[in-house]
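Have a look at this one before I ask anything.
Removed: one protein chain of the complex. Kept in place: all other protein chains.
When the chains are written out, they are named A and B in that same order, and each has its own residue count from 1.
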Amino acid sequence: MAKILIVDDSVVARMSLKRCIPKEQGHEIIEAVDGCSALELFMSASPDVTFLDLTMPDKSGVEVLIELRKDFPEAVVIILSADIQKQTRERVECLGAFSIMKKPPRPDLVHQELARAIAAVEDRHEC
Amino acid sequence: MHEGNQILETINIGLVILDRYLKVTAWNRWMAYHSGIAEDVIIGRPLLDFYPNLGGPKYTRFIMSVFSFGNYAYFSQKLHRFLFSMNNPHVSSDIIPIMQQNCTAGPIRGRNGRIEQIFIAVQDVTENVINEMRLREKVIQLEEALAKVKMLEGIIPICSYCKKIRDDKESWHQMESYISTHSEARFSHGICPECYDRCIDEMMSNPTSPKR
Partner (left out) sequence: MNAENTFMTLLERDALQEIMNISFGQAAADLSDVMNLHITLTVPRIDVLQFSEVCDCIKDDISRSNSDISMVKQFFSGKFSGSSVLIFPHGEGQKLLRLFDENSDQLTGAQYDMDVLEKEALIEISNIIMGACISKIADLLSDVVSYTPPRYYAQEQIQRILEESFALGNSFAIFFKTVFHFNDFEASGFLFLISNYETLEWLKMAIEDYLKEYA
């Protein structure tokens, strides 16, 4: 069971992703509608895994990723974006994203990535 | 022959069909004639085997956008000159040796709605290009000629007494001198009947003055 933060300005996008997260695993899900509230929530709630949209008004996903990784180097961040060009992928991986997934999210791929991310978090706690 | 094939074979436009692997699945008579590549030689073969330059970025953009997006793509002569390198079949070939082409590409969908092939239509616009060139040359010639033509226009400051004319540098000139400088007109000097009568009267009244 993990605490999952979803950051996306679109309510439909957040709904799409929540639908893909397996309910039977009992994960706790918290949501942020923009970059600023995402950073505040991260500090107060310490989620295990964060799903982050790239295209947001005001603070973009990239800016949020940079700040998160600066203040919380252990943060496990999965980028969700429709734009998955090679250059975009390389950039976010360089900035420390755990992985990048294509929108709209598919349940099987979300299960897979989430499992990988949770395993990575557990490994770090053990170290 | 099926009507579609009749059109393919007789239309005065090149028509090529490519599959997703850019292999040629149709090559009409116009293409065969102007390229020198027979239909039975190219059908089923990759287009790039015969036109390797078509692997370049601007060609890829043209062709792949149709496969990706299903819209029509345009490859204009003004930007690109031609798509398929072919000899100019017109008498203007000494001026422009390569046929100039406007090309269009569009999707061909299978039953499932998926784009399985694209067509490319090739239009010879060499004569139009020549005509435009000639027109441009004529316009340049006319503009040069017009620059040489001098014209008098507007309001000309003239002395009410002696009829001298003031130019734009504030100098006063004899009328003949001003008009000759500012137009193509020239003067031939004579005498009008009134002045003639006046001169004769003066001569008659003063016989010792020099004759004019």
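One rule holds for everything that comes next: a residue touches a chain if its C-beta (ideal position, glycine included) is under 8 Å from a C-beta of that chain, and two chains touch if they have at least 3 such contacts.
Predicted model only: the values in this text are computed from it and were never measured.
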Response to the item:
Among the options B:Met133, B:Leu152 or B:Ile191, the absent chain makes contact with B:Met133
Fill in: Touch with the omitted chain, as defined above, among A:Met15, A:Ala45 or A:Ala119
A:Met15
Item to complete: Against the chain that's been left off, what residues of chain B make contact? List them.
Response: 57-58, 60-61, 64-65, 68-76, 78-81, 95-96, 98, 100, 104, 109, 113, 129, 132-133, 136
Fill in: Footprint left on chain A by the chain that the document does not show
10-13, 15-16, 19, 55, 57, 81-88, 103-104
